[in-house]
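Apart from one protein chain that is not included, each protein chain of the complex appears where it belongs.
Here is chain A:
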Amino acid sequence: MKTASRIKLRRNATAYFFLSPWLLSFLVFGLFPILFSFYLSFTDTGMLDMNPVWRGLDNYIHVLKDKDFLKSLWNTLYFVIVTVPITTVLAMILAVAVNSRIPGKVLFRVGFFMPTITSIVVVSMMFMLLYAPSGILNAILDLLHLPKVSWLLDVRTALPSIMAMSVWTAVGFYMLMYVAALQSIPKELYEAATTDGAGLWTQFRMVTLPHLRQMSILVIVMNTINSLQVFSEVFVMTKGGPLNSTKTIVLYMYNISFSNLQLGKGSAVAYLLMVFILIVTVIQMGLLRINKGVGE
């Protein structure tokens, strides 16, 4: 008995030695910040005032009543509702096309994946150039004798312009996830379908689509989570303007924390965002699973 427990102790010691870099990092940069942030969200902590007073739910109430926050929430939701379906459908179509027997597959993969590895700041710069008042898009409109558009400077077009860029950026990544799913579909299914005289569209509906269901859930949930956290592109391109028309939840959080220096409120926004992401994810997974049940 004694030796058994000693062996176990030694085994644990070795294992924890190997785990130690992560354990340390997890405690200091993971667990502690998560808990501390929760505490901060109930205090009036400011950037320069480190003697926080407990305020209960004040921060949450203040934020939820703040018109700016509600505007950011709406903008973010709008962003998700428009970009996620478009990106998903485009990614699926492109994946089916790229996965078919065509020459130059590598070229297409590289081309569509390129934005994923490009810094979002660089992507934002490229699109600011496209959207510039005297930039290429307006030059094209001019050529077609259409009125010029102020893209990022107009309340009506600023957010849609950034959403278009976001679709451009994300579509290749999700396309390749769909390609991976397509490649796991057994070839025999298509052969059987062809023998049964099923046309291309029927094959797509009866064989391809059902096999992409799992991946679609993943793509939609991942893309939604990412889109709910949209920040860098807005920060670089518009700083939330004009007139808060492109302000998102994370930009609101950044501003309230690092411009207004209200860290307590900022933490409350972070926690609201987390809860919000959790709710949306659970709802989506539930809905998509139910759909699956109905479909079968």
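Methods note: contacts are C-beta pairs under 8 Å (C-beta built on N, C-alpha and C of every residue); 3 or more make two chains touch, one makes a residue touch a chain; residues count from 1.
Just so we're on the same page, contacts and distances are computed from a predicted model.
The complex includes a chain that is not drawn, and of the options "Alpha-D-ribose 1-methylphosphonate 5-phosphate C-P lyase", "Cellobiose-binding protein", "Sugar ABC transporter permease" or "NAD(P)H oxidoreductase" the UniProt name matching it is "Sugar ABC transporter permease". Contact with the chain that does not appear here is found for just one residue of A:L64, A:V82 or A:L130, A:L130. Of the listed residues A:T3, A:N51 or A:S119, the one in contact with the hidden chain in the full complex is A:S119. Looking at chain A, the residues touching the absent chain are 8, 11-12, 14-16, 18-19, 21-23, 25-26, 28-34, 36-37, 40, 94, 97-98, 100-104, 106-130, 132, 134-136, 139-140, 142-143, 168, 172-173, 176-177, 180, 218, 222, 225, 229, 231-232, 235-236, 250, 253-254, 257-258, 263, 266-267, 270-271, 273-274, 277.
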